[in-house]
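Excluded from the complex is one protein chain; the other protein chains are retained at their positions.
Chain lettering (A and B) follows the sequence in which the chains are written, and residue indices restart at 1 in each chain.
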Amino acid sequence: MEGFLANILNGLSWGMLLFLISMGLTTVFGVMGVLNFAHGSLFMLGSYLCMQFVRWSGSFWMGLIFGPPIVAALSILIERFLLRPIYGRDVSFQLLLTFGLMLFLDDGVRLIWGPAYHVVAPPPILAGVIPFFSKSYPVYRIFLVILGPLVGFSLWMFFSFTRWGKILRASAMDRQMAEIIGVRVPILFTGVFAFGAWLAALGGALAAPHQSVGPAMGERIIIESFIVVVIGGMGSFPGAFVGALILGLLNSFGTTWIPDLQMALPYLFLAVILLTRPRGLFGGEA
Amino acid sequence: MNHRFFVYPLLIGLLLVGLFTLPIFLSTYWVLIVTEILTMGLFAMSFNLLFGNTGLLSFGQAGFFGAGAYFAVLCLVHLSQSLWLALICACLGAAVLALIIGWFSVRLDEIYFAILTLGFGMMLFTVAHNWRSVTGGSDGLGNFVLPALNLVIWKVSISHPRHFYYLVLVVTILGIFLLRRITRSPFGLMLQASRENSNRVAFVGGDLRALRLLAFVLAGSIAGFAGALFAIFNRIASPEMLHWSFSGKAVLMTILGGSGVFLGPVVGAAIFFILEHWITSFTNSWMVFLGAILVFLVLLFPKGVLGTLITWVDRSGKGKQP
Partner (left out) sequence: MMQAVTPILEVQNISRNFGRFQALSDVSLLVPRGRLSALIGPNGAGKTTFYNVISGRYRPTTGTVHFDGEDVTGLAPHRLVARGMLRSFQITNVFPELTVLENVLVPLVVHHGASFAFLKSLARRNDWVEEAEAILEQVGLREMRHRVVSTLAYGDKRLIEIALVLARKPKLVLLDEPTAGMNPEETDRMIHLIRELADQSGTTFFITEHDMKVVFSVAQQIYVLHQGSLLAEGTPDDIQSNDMVKQAYLGGSLYAPA
């Protein structure tokens, strides 16, 4: 019983990190139509910057507040100078360009911070464990499980009820129409891309105390968040939420129950969903 | 005089002469590198049969490359010491896998096809990585006796790099010739048509799924063949050879050389390895450079190095005409 509950909590906490990064990925795809291979690297960069701020200031919160905006600023440059020239081209070129960016950033991080893994301690208030049946459970993970839905809910509110959110959704549906009614789409795209990057980096900063910070973390999470976004339905928030939860749980239960197959489970699940519902769970008709 | 009828055959002739005489004037080290370029070039060309010709971006091509590697080594370990049998096993095994995976994958296109093939490739990776009793797990499978090359009445050891180089050179040229044949066949035209406008192919009566499936199977079996050569060359089949990032290498090499040119992927492979050896001689961060080069190419030279060169040559050729 307690093993089962621990699995659920583990799955949820990893799922929430996946949710944060997938929301950015799915927003960028929904509005701009770009599937960003480098999104995981932005997540990783968020982790590293958080770690760097913790080293300088000694406070996790400083990393959480100051790391993500730096990543967002960097991504403005990426959108403006690298992505914008190729919007008109085939989707595969966008995939390739961001793939190149991923290689650059993943190895660049190794160049700056070295190949070793680093550990970031959770802030004192979230450190330690709480009693959990006969054993104990880290407070930080519970914090993640609570935080994820909060962030998701506020984003959903933003998109559903604010003026900006509505403009974003309208532009996602019909770019030409948005331009006709006076939306400045290029600025909007830059903004959305930066926002997605900020979300990814936020996820990265939050992940820093949860797992070790290392150069391979981007590569792992990008594939998992691709899967989340695809099974949820590209551009769908509820889809990303459900997808992330499923993948988080598959991860934790798979590791305990069928460790040999755990690595293949997300892919198996992906294939089943894509073949039965080609546009994902919340993606409508193909 | 049109360049296409005069200059290119001449260049290709010179290239062939160069390749066949290469071991005479290059060190063993470079002979090994060219061997690697040829096998990886063939792999990249198999990828480009799908990408450049058919318009399908597969991120799971390494699954067939790696599967071919394992099939060949398993064949050498358990079945027989025949090199030919190992190569045939690799081809057929990879083709069967491609038939099964392709049957599902060709239903989708664009990004969905890319992600689904990535997923299937990673399932194969998991099998190679976790089925320790058969595949040796993450250590890979390397305990095999290097077979001799059996040319009917003449047995040649391939343990010498130069011998192995000639074997790889000949079979790669044969493989490239086969691919040339495919792209210039009626089927090849159908693939190009489905790249250009898949929907219209159906409305002139083409069976789009079946066309794509056959392309997928052919590409898979050629990738498996290249993988078998690669495993014998490296004396090991290991799980990384099936990982999606290995598929990414084929993608990279193809873009580097030019996906729209027949020999683009091989040229890309050559540039890739030469750059790698040059850059790693002064820094460990080869991927930083590679990433930057890829971004640069996509932005400024989407036709790749060879593609851009050919455009220039063609243009200057036309300029000279009266």
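We take it that contacts are C-beta pairs under 8 Å (C-beta built on N, C-alpha and C of every residue); 3 or more make two chains touch, one makes a residue touch a chain.
Fair warning: this is a prediction, and the values are worked out from it, not measured in the lab.
Visitor: Touch partners of the unshown chain, restricted to the chains that are shown, please.
Guide: The undisplayed chain, in the complete complex, is in contact with B.
Visitor: Tell me which of B:P161, B:G188 or B:G220 is the one touching the absent chain.
Guide: Of these options, the touching residue for the absent chain is B:G188.
Visitor: Could you tell which one of B:T28, B:S159, B:N197 or B:T280 touches the chain left off the display?
Guide: B:N197
Visitor: Mind listing the chain B residues that contact the chain we can't see here?
Guide: Counting over the whole complex, chain B touches the hidden chain at residues 181-182, 184-190, 192-193, 196-197, 199-208, 210-211, 214, 218.
Keep in mind that, in the parts below, only the chains that are shown with their structure count from here on.
Visitor: Need the CA-centroid distance for the pair chain A / chain B, whole Å please.
Guide: Chain centroid spacing, chain A to chain B, equals 33 Å.
Visitor: If you look only at chain B, which of its residues touch chain A in the complex?
Guide: Chain B reaches chain A through residues 51, 57, 104, 107-108, 110-112, 114-116, 118-120, 122-123, 125-127, 129-130, 244-245, 248, 251-252, 255, 285-288, 290-295, 298-299, 302.
Visitor: Spell out the part of chain A that touches chain B in their complex, as residue ranges.
Guide: 35, 82, 85-86, 89, 91-93, 95-97, 99-108, 110-111, 219, 223, 226-227, 230, 234, 260-261, 263-264, 266-268, 270-271, 274-275, 278
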